[in-house]
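Before I ask anything, here is the structure I am working with.
For this depiction, one protein chain was excluded, whereas all remaining protein chains were kept in their positions.
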Amino acid sequence: MGDMVFYLFALMTVLSGFFVVFSKNIVHAGFSLMFTLFGVAGLFAMLGADFLAITQTMVYIGGVLVLVLFVVMMTRIPAQNLPKSSFNRKIPAGIFSVLIFAIVFKVIGGTEWNVLPVDAPEATISMIGQKLLTEFIFPFEYASIVLLLAMIGAAILIRERKIDDDEEVQS
Amino acid sequence: MLHEHYAVVLLFILFGIFFANLALGAAKIFRPRSNRVGDKGVSFECGELPVGSAWVRFNIRFYLIALFFIIFDVEVIFIYPWAAVFKSLYPALGSLMFIEMMVFIAILVLGLVYIWAKGDLDWVKTLSKRDGNKEVSGA
Partner (left out) sequence: MMEVGLTHYLTVGAILFTLGIFAVMTRRNTVALLMGVELILNGANVNFVAFSRFVETSIDGHIMAAFVIVLAAAEAAVALAIVLAMFRNFGTVHVDSVDSLKQ
């Protein structure tokens, strides 16, 4: 049963991941990214990472993905003739990707992983909190600075406008 | 197995998907076939006629609000574990952990103060101010 659920989530993650990459419509790609992220959250739950599963759904699906879809909706252009790139990117990129995957897969299969016979932890939140406040206190505080800089930087990037919105729509 | 705790969650999700599809599928089976010709194809039949394309572009200012939302949404990753262990860790660490979190929040509030002072949060004021600027530049 547990294995079945794993294969369900893995299939969901991988299939929607393929959709994200190969879908022509960017809106469809964004919505299938939602399924990918949800499948990853399911994998986290299967691995006993309950806190990360919740975080993934709340921050990634509820935050980052919404932001991405917002921008997709803000930057759509109805019909445009894009400049055709001079050569087909797909073939070299495909060869390169398959090569990377082959190497990684070989390493995964060929290594004798030192798997410990431990059960997954029951509840991770208290352990994460303890580590965050003692061992990882510097990254913890530093993360707030990163977030502050991201907020201010993005606000400045958005704000500085030479053209008014109304004129921009007309032009 | 540990996963039994999550079986309930999974059942909830599966039932949600099942019922949503059941309702829509049943409606599709039972409703009369509509040939979407003429007024049948309009979004609001007997209502306002839709103007323009549905693929409108949204104003960039919505992005700012979403951006500030996500930054403060991320805080939950840190605040929730902190709150979960506060009681059990208080004897060992004392008020230090309270101060740690207050420093964390203070740094982020600094950003909030900045965007507030710069007027990114108010929706109407910036519009009127910009209109005023336009008149000045036009005169």
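The first chain written gets the first letter, and so on, giving A and B; residue counts start at 1 in each chain.
Following the convention adopted for this analysis, contacts are C-beta pairs under 8 Å (C-beta built on N, C-alpha and C of every residue); 3 or more make two chains touch, one makes a residue touch a chain.
For clarity, every value in this text was computed on a predicted model and none was experimentally measured.
Visitor: Even though one chain is hidden, which residues of chain A still touch it in the full complex?
Guide: Touching the chain left out of view, chain A contributes residues 2-3, 6-7, 10, 13-14, 17-18, 20-21, 26, 29-30, 33, 36-37, 40, 43-44, 47-49, 51-52, 55-56, 59-60, 63-64, 67-68, 70-72, 74-75, 77, 80, 82-83, 85, 89-90, 93-94, 96-98, 100-101, 104-105, 108-109, 113-116, 118, 120-121, 124, 127-128, 131-132, 136, 139, 143, 146-147, 149-151, 153-155, 157-158, 160-161, 163, 168.
Visitor: So which bits of chain B touch the chain we can't see?
Guide: 60, 63, 67, 70-71, 73-74, 77
Note that only the chains that are shown with their structure count from here on.
Visitor: What's the distance between the Cα centroids of chain A and chain B, rounded to whole Å?
Guide: 17
Visitor: Applying the document's contact rule, which stretches of chain A touch chain B when the two form their complex?
Guide: Spelled out, the residues of chain A in touch with chain B are 2, 5, 45-46, 48, 51, 55, 58-59, 62-64, 66-67, 70-71, 73-76, 78, 119-120, 122, 125-126, 128-130, 132-134, 137, 140-141, 143-145, 147-148, 150-152, 154-155, 158-159, 164-165, 169.
Visitor: Quick check on the complex: what are the chain B residues that touch chain A?
Guide: Those in contact with chain A are residues 1-3, 6, 9-10, 53, 55, 57-60, 62-64, 66-71, 73-78, 80-86, 88-89, 93, 97, 100, 103-105, 107-108, 110-111, 114-115, 118, 120, 130, 134.
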